[in-house]
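Encoded as structure tokens, the structure appears first; notes follow it.
In this view, the complex is presented without one of its protein chains, the others remaining in place.
Chain nomenclature is as follows: A and B, assigned in order of appearance, with residue numbering initiated at 1 for each chain independently.
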Amino acid sequence: MRRLVVILPVLLFAALLGIMAALLTDGERNNDPSRLPSPLVGKTAPVISLPAIAENIPGGFSTEDLKGHVTIVNVFASWCIPCLAEHPLITKLAADGARVYGINHRDTAADATTWLRRHGNPYEAIGADTDARASLEWGVTGVPETFIIDANGKIAYKHAGPITPEVLEGKILPKLREAEGG
Amino acid sequence: MKQIPAILALTILVVMAGGPPALAVEPDEVLANPVLEGRARAISTELRCVVCQNQSIDDSDADIARDLRLLVRERLVAGDNDEEVVDYIVARYGDFVLLRPPFQPNTLALWLGPPLMAVIIATLSVLFYQTYQRRRRAGTGPEPLSPSDRAELDALVERIASTNPPSPSSVPRSRFRAEIEEGLKPPPDPDDELPGADESSDNDTHAGNADTQRQT
Partner (left out) sequence: MIAEIGQYVLIAALVLAGVQAIVPLWGAARGEAGLMAVGDRTAIAQAVALLIAFAALTHGFVTSDFSLSVVFQNSHSLKPMLYKVSGVWGNHEGSMLLWVLVLALFSAAVALYGRNLPPTLKARVLSIQAMIGFAFLAFIIFTSNPFARLTPAPLDGAGLNPLLQDPGLAFHPPLLYLGYVGFSMAFSFAIAALIEGRVDAAWGRWVRPWTLAAWTFLTGGIALGSWWAYYELGWGGWWFWDPVENASFMPWLFGTALLHSSIVVEKRDALKSWTILLAILTFSMSLLGTFLVRSGVLTSVHAFATDPERGVFILAILAITIGGALTLFAVRAPGMKGGGLFAPVSREGALIANNMLLTLAAATVLLGTLYPLILEALSGGESRVSVGPPFFNATFGPIMVPLVLLVAVGPLMAWKRGNLRTASRKLIPAAVAAILAIAATFLAVPDGPGLAPFAMGLAAWLGAGTIAEWGGRIKLFSSAPTVSLRRLSGQPRSASGMTLAHLGLAVMIVGITGSSAWRTELVTTLSPGQTVEGAGYAVTLESVTEGRGPNYSFERATLLIREDGKLVTTMLTERRFFPVANQTTTEAGIRTTLLSDLYGVIGERGRTPETANAWTVRFFVNPLVPWIWFGALLMSLGGFLSLSDRRHRVGAPRRAANAPPANPPSQPIPAPAE
């Protein structure tokens, strides 16, 4: 009994070591608290309805508009550097036939218009989320974030942070195919 | 002076019950209804700002924290009760936003850990008390002599008795043995005679004396 008791601290410590080692060596682990599993995945996307940024930019959309097709919804802003970094990949996705919608997060019409003119507008439609209220509704923690919505309006996948070629190949495209297949 | 009403509208005085103060809450966020505002503040202190490091939305001046503070107030004004407001945000951001983790399967160990440890400690105390009572009833002296000890003692008594020539006031062997056994017991501890009230106020000096006495 006494022997068992004195071994207990060693065992507890060994378990703790294992846990810490697992966390430290997990290359996938992202310690940024904003990149958390979203509870919305698998659920119907909360209803939002957004106006267009400006008259000459196709846009304004609501969750109703997303139904019937698998869509990608990309949350972006002109002031966001990582958004610019992922923009070519978003453009490529759209060029390859994906229906990409944009949520313009906490931005001004003028800045967003200039940005789109300079870098191109791959979006089917863009909704202006000036006060970030719609982003809140979808559990967005920062820009950029990308959602895949299936034909029934359910959120199939969410990626927080910029899309890199690895993320595109490893996560976005498979999930997109899955959503289209199912 | 015409600015005064505007200031009053923007001003709120909240007497918080143990809540942290507002670093972040800006005057324009504050609800006119002090009861609702008080509830909003209480809810805000329990919600984590997801992009911050261990700050509640009430403490953080991050954009999203402000947005969430406004959302909390919006839901309260819309008539939600506190639980509904929290559920609304948890549905979008997950359990991670709760600074008070919910009591559910994956937090059982967290919430039950401290009470369980308390129970273990209480059990140990009871066990200790029982051991004490048992040992006290058995007498505080050394453990009873084992048969081999007894045999050794008998032999010793025999040897001493045989080497020492019997004196006139010869002590019966049985009493001699009793004295040896008595000698094996620890010296009487002065602590055992409970001191008077005044004396025991000095128990440090007293304990010190006890040490010295035992030493000598």
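Operating definition for what follows: a contact is a pair of C-beta atoms (placed from the backbone, for glycine too) under 8 Å apart; a residue touches a chain by one contact, two chains touch by 3 or more.
All values reported here derive from a predicted model rather than from experimental measurement.
Here one chain is not drawn; of B:D63, B:D82 or B:D95, the residue touching it is B:D95.
Hidden from this view is one chain, which touches subunit A at 2-3, 6-7, 9-10, 13-14, 16-17, 19-26, 28-29, 31, 33, 36-37. Touching residues on subunit B toward the chain that is not drawn are 3, 7, 10-18, 20-23, 25-28, 30, 45-46, 48, 53-56, 59, 94-101, 106-107, 109-110, 113-114, 117-118, 121, 124-125, 128-129, 132, 135-136, 140, 189, 191-192, 194-195, 197-198, 200-212, 214-216.
Going forward, only the chains that are shown with their structure count from here on.
If each chain is reduced to the centroid of its CA atoms, subunit A and subunit B end up 45 Å from each other.
Across the complex, subunit A is touched by residues 50-53, 63-64, 67-68, 71, 90-96 of subunit B. Chain contact summary for the complex, subunit A toward subunit B: residues 33-34, 36-40, 46, 106, 131-133, 136-139, 141-142.
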